[in-house]
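Okay, structure first, notes after.
Missing here: one protein chain of the complex. Every other protein chain is in place.
The first chain written gets the first letter, and so on, giving A and B; residue counts start at 1 in each chain.
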Amino acid sequence: MLLIPCPWCGERDETEFRYGGQAHLARPLDPHATGDAEWAEYLFMRDNPKGWFRERWNHAAGCRRWFNMVRHTVTHEIAAVYKPDDPKPELPE
Amino acid sequence: MQRFSIVSLARNALTGHKDWPRYWRSPKPKAEYDAVIVGGGGHGLATAYYLAKEHGVTNIAVLEKGWLGGGNTGRNTTIVRSNYLWDESAHLYEHSLKLFEGLSQELNYNVMLSQRGVLNLAHNLGDVREGIRRVNANRLNGVDAEWLGPAQVQEFCPIVSISPSMRYPVMGATLQRRAGVARHDAVAWGFARGADALGVDIIQNCEVTGFDIREGRVRGLRTNQGDIATGKVGIVAAGHNSVLCEMAGVRLPIQSHPLQALVSEPIKPVHPCVVMSNAVHVYVSQSDKGELVMGAGIDSFNSYAQRGSFPVIEHQMAAVLELFPIFSRLRMLRTWGGIVDVCPDASPIIGRLPVEGLYLNGGWGTGGFKATPGSGHVFAHTIAREAPHPLAAPFAFERFTSGALIDEHGAAAVAH
Partner (left out) sequence: MTGFRLAQGGRIDRSRPLSFTFAGRAYRGFAGDTLASALIANDALLVGRSFKYHRPRGIYAAGAEEPNALMQLGVGERTEPNARATQVELYDGLTANAVNAWPSLEWDLGALTGLASGLFVAGFYYKTFMWPPAFWNKVYEPAIRRMAGLGTAPREADPDLYDKVHVHADVLVAGGGPAGLAAALAAAQAGADVLIADEQAELGGSLLSARATLDGWLRATLEELRGMPNVRLLPRTTVFGYYDQNYLCLLERRTDHLGPAAPAGISRQRLWHVRARQVVLATGAHERPLVFAGNDRPGVMLAGAVSTYINRYAVVPGKRAVVFTTNDGGYRTALDLAAAGAQVLAVVDPRPESAGDLPAQAHAQGIEILNGHAVVAASGGKRLDSVSVAKLGGGAARGVVCDLLAVSGGWSPVVHLFSQSQGKLRWDEAKHCFVPGTVTQAQRSAGAANGSFALGAALAEGFAAGAEAAKDAGFGGWRAPEPPEVDDPREAPPLALWQVPGAEGRGKAFVDFQNDVTASDLKLAAREGFESVEHLKRYTTTGMATDQGKTSNVNALAILSDATGRSIPATGTTTFRAPYTPVTYGAMAGRDRGDRLDPIRVTPIHPWHVARGAVFEDVGQWKRPWYYPQGGEDMHAAVRREAKAVRTSLGVLDASTLGKIDVRGPDAAEFLDRIYTNGFRKLGTGRCRYGLMCRDDGMVFDDGVTTRLADDHFFMTTTTGGAARVLEWLEEWLQTEWPHMKVYLTSVTEQWATVSFAGPRAGDVLRELSPALAVDEESFPFLSMREGVVAGLPARIFRISFTGEASYEVNVPSHHGLALWQAVMAAGEKHGITPYGTEAMHVLRAEKGFIIVGQETDGTVTPLDLGMDWIVSKQKDFLGKRSFARPDTSRADRKQLVGLLPADPAEVLPEGAQLVWDAAESPIRMVGHVTSSYWSPNLGRGFALALVKGGRDHHGKTILAPLAGKTVEARIVAPNFLDEGGKPLHG
């Protein structure tokens, strides 16, 4: 079970959180000017890397706030957590 | 191929079993193949088998990064059924179940299909409605299905509690009698042995490290055992499809999650069928060896680690013991995890990708094992004919653009 450092509450067990998948997905600014393929890209296509991943988490059973986290999808090591409007941190090597 | 039978077994017993041949050769990869299947699990091996057997495409290789059947083929809870809601799914899985029913004979290898019946329990009025809807649809689709009331459920599986005082009492169940379990490893080994006999090169410990794509067409791939030229590549690498497709420049609607399963210590036969419950995240059967085999829910986060969190298992166990109070003093012997590739609609992708010559068979989520022969069969057709098999057509990659999803969340064993 992951130990997740919520940027507002500190380290908490994974069971307090809800997962939100890939971070930094941009919703097209004008959906109606977006082609079907591009819209499908936004709706369904996702990065799914084996390695470091910037992802979203919500501290559902805590402060209820969303934040981003850099986690390794094989080792589950957590390299960084940051607030939604913080700059994207570089991925570790 | 050495035929397997009680006769050959007895004859070999006389010589101390020294003369059994290898199940499959261990060839070095050739410089060029007509087609290459990436992924030596059940689906990939079945694809190769049917390519060779039904389409005469025998100059092919199956590349496996590790050992055959080492991915989800050898990590699932072995349930085989076809009682899916939507026509597209029901037809595909029923095709697969029919192939399963003749598979031991087809492969001359006992895959131990045990058609002990699968119960999908309903615990609330919504479940009941969904179950009856599915039973009606299944019947009209030629899939055997029955609706059972609580008393009939207990008659079919006497150890299930139908006490009305349960937190979520059993309000009924769908039953597919032809459904059951099969020996997962045997499916992979049987297809591998069959494919090898037809001339397919099965190459283990061969990891794909890149693709040779020029002018939008696959020309070959790079591996840790050298470059291979080919015009057709079928990616069938559950748990790694996104990684491979990314190498080919294709982004998928797939997320990879851990899915855990566990077995108990072996006990004398006590559980006569397979019981699944979507609402309380349970699926449990008893193996030929006596172990209770259970699946847990999937972990929410993306992971390639083949391990999940213990609370997921604890949560599921509480639900199991509500349904099976006599299991409480039994013990969990072993847990393990697989990586499930989940699509947004809980249905697989079978077909061409936006690179010519590149095909994908993946995204089976939690339910791929039951589809193994059918999946291989329709995928082989799709690759050989360069046109989708009619049963595979609805599962094309393009559906995510058109919006024609096949949303099977209700029928998947695990709520996503």
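In the analysis below, contacts are C-beta pairs under 8 Å (C-beta built on N, C-alpha and C of every residue); 3 or more make two chains touch, one makes a residue touch a chain.
Values in this document were obtained by computation on a predicted structure and should not be read as measured data.
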| item | value |
| --- | --- |
| Residue among B:84, B:156 or B:189 touching the omitted chain | B:189 |
| Among B:129, B:217 or B:385, the residue in touch with the chain that has been omitted | B:129 |
| Absent-chain interface as seen on chain A, which is shown | 1-3, 13, 18, 20, 27, 31-32, 34, 36, 39-40, 43, 56, 58, 60, 64-66, 75-76, 78, 84-85 |
| Sites on chain B contacted by the missing partner chain, in the whole complex | 4-6, 8-10, 13-14, 16-18, 20-24, 26, 66-68, 70, 74, 87, 102, 104-105, 108-110, 112-115, 123-126, 129-137, 139-142, 166-168, 183, 185-186, 189-190, 204, 264-270, 280, 287-290, 307, 309-310, 313-315, 317-322, 325-336, 344, 399, 401-405, 407, 409-410 |
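Criterion: only the chains that are shown with their structure count from here on.
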| item | value |
| --- | --- |
| Cα-centroid distance, chain A relative to chain B, in whole angstrom | 29 |
| Contact footprint of chain B on chain A as seen in their complex | 1-2, 14-15, 18-19, 21, 36-37, 39-41, 43-50, 53, 55, 71, 73-76 |
| Residues on chain B engaged by chain A in the complex (per definition of touch) | 240, 242-243, 246, 251-256, 300-305, 309-311, 344, 400-402 |
